[in-house]
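Before I ask anything, here is the structure I am working with.
Note that this is a trimmed complex: some chains were dropped, and none of the rest were shifted.
The letters A and B name the chains in turn, as written, and every chain counts its residues from 1.
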Amino acid sequence: MANPGTLQPIDSLKHPRFSQPATFFRTPLIYDAKGVDIALCGVPFDLPTNRGGAKHGPAQMREMSRLIRRFSAVGDSSPFDICNIADIGDAPVNPLISSASIDLISGFFADLRERGIVPLSAGGDHGCTFPIWKGLLQSSQPVGVIHFDSHLDTNHEIYGDFYNHGTLLCRGIEAGLIDPKRVISIGIRGTRFAANDRSFNKLHGMTVLTMDDYEDLGRKAVIAKIREVVGSGPTYLTLDIDGIDPADCPGTGAPEPGGISMRDAQVILRSLHGIDFVGADVNEVSPPLDPSGITALNAVNLMFEILCVMAPVVAAKKGRKT
Amino acid sequence: MANPGTLQPIDSLKHPRFSQPATFFRTPLIYDAKGVDIALCGVPFDLPTNRGGAKHGPAQMREMSRLIRRFSAVGDSSPFDICNIADIGDAPVNPLISSASIDLISGFFADLRERGIVPLSAGGDHGCTFPIWKGLLQSSQPVGVIHFDSHLDTNHEIYGDFYNHGTLLCRGIEAGLIDPKRVISIGIRGTRFAANDRSFNKLHGMTVLTMDDYEDLGRKAVIAKIREVVGSGPTYLTLDIDGIDPADCPGTGAPEPGGISMRDAQVILRSLHGIDFVGADVNEVSPPLDPSGITALNAVNLMFEILCVMAPVVAAKKGRKT
């Protein structure tokens, strides 16, 4: 096992940030993930029912991640000092046959699971999350889910299709990979196709915080609620960028006004230290809808915050001093 | 009289939202407004003194309204179930002779008034509102006005012209169509041409909430103030999109930083249930200044919130059970 810190991002004080091919946070590109503790990867998959483009997310997020420096705004340790972190490229996909993509993606993450590598992925649309779960998780140990989103994603099917950006929590729970009691959805809002669309969540005892709830509770209580729901068990974090306010993140397929501010998202993510993260993804950044790149930039800022709380947990599990 | 719910938007779960020609909220296009309770329409008129383009507003707002689903984020009834709502096309205009446009527009709305159809319009610049009033209202029954804007719009004239985006409240009051005591302007801010530009408002007993006032009162008290000012009488709502913060709605001729957030605007509009709306408009969305469409998207979100509070009132008047 390589010493932590063996893998380091390109030094931006030697090679300016605009130089060299783009990888996530300028980390080494290691397609075979050898010696890696936390794998940064893309899942360039989308299956949109309206405005798409999220399959181009990993490419633009790699580009914008040039701007991220090695230390978070808070705290004095860098994730790159305590874990070996690399860009392992993208999960394979079939751009025409979605069922093939689902198999390819789940295979890719199953391999990481077997090797004890923790993934932090960039979507793709939210349809990438169930295939990740299918590979990464096991029904013997269902996980909790911290779910930032403006939409519930608990449809049984859409247009007769069962595996897409709107059905993931349904599929994950059906497959026994997710423990619904330990699922919290935050940022829910926006117009709806149906009046009763929260029935699945209620039935399964999932926690839902709409923006009205969010505002009523206040940020501190929201953080406490997240911790209460997921507890100390293994937890997966999935952040749909449309959970964030479109003033911050306009470049996504279904922006819904009145969401969580970037400031709040940063503070919440920074507060999640100690949670037993088994993986995470940030998804639904659509570059064709984000010409300025601000959505991708904000997305990689959030991805980096996740990395900063994930790294100490991974390091601790591997018996390293942090 | 058709049963409520006879007219329905295209079912987005059958025909995806990117398909079919765009109408407001995907409602049927009924140029003659037959059987319609609430008429969605455009007023593609602008007469800009600086940056223009708002005459293209109805087209882009129709396009972006594809994204709106049939239920609001709150409550469990859809306006489409309790009223017959259709897109009746645009008011006629003359693009070169503004006085002709004013006559054409007021004629269009006079026809709706005579037929008891309540309009919810998309501008156009704010100069579209007085011609709407001229047709829709009658001096025998002056109405209250809920006015979201960054500007007061109480100029006597601009460049010697009397009918434009900056004079509407002046004209409406002069014509006896508006009861100044029941007018409230919310979101006022921005640099000014003159020091004393609030004199008209003071003289006539109009209520003005600047952003300083807004912040001092807080959102709840602002809602109470609106209700207090307009009371139970007939009321018109006109929302200049530049009342909203430019971080949310940059695509308008005269954006003024430091405005009302989309979240607040949503919550305020949702709270206006029971007010006796005789009509409403959302204006000053300028597509050439809004390449990403986010301003139009936010505008139609607000237009839909208005529809949701307007529909029960219209339904009740027509003796329908809601």
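Basically, a contact is a pair of C-beta atoms (placed from the backbone, for glycine too) under 8 Å apart; a residue touches a chain by one contact, two chains touch by 3 or more.
On a predicted model such as this, the values are computed, not experimentally measured, just so you know.
K.L.:
What is the copy count for the full homomeric complex in this file, when 2 chains appear in place?
P.N.:
6
Please note the rule applied: only the chains that are shown with their structure count from here on.
K.L.:
Go ahead and note the Å separation of the Cα centroids belonging to chain A and chain B.
P.N.:
So the centroids are 39 Å from each other.
K.L.:
So in the complex, the part of chain A that touches chain B is made up of which residues?
P.N.:
49-51, 158-159, 189-196, 210-212, 215, 245-247, 250-251, 254-259, 289, 291
K.L.:
Hey, which residues of chain B end up touching chain A in the complex?
P.N.:
Residues 12-13, 16-18, 66-74, 76-78, 245, 247-248, 261-263, 266, 291-292, 294, 297-298, 301, 304.
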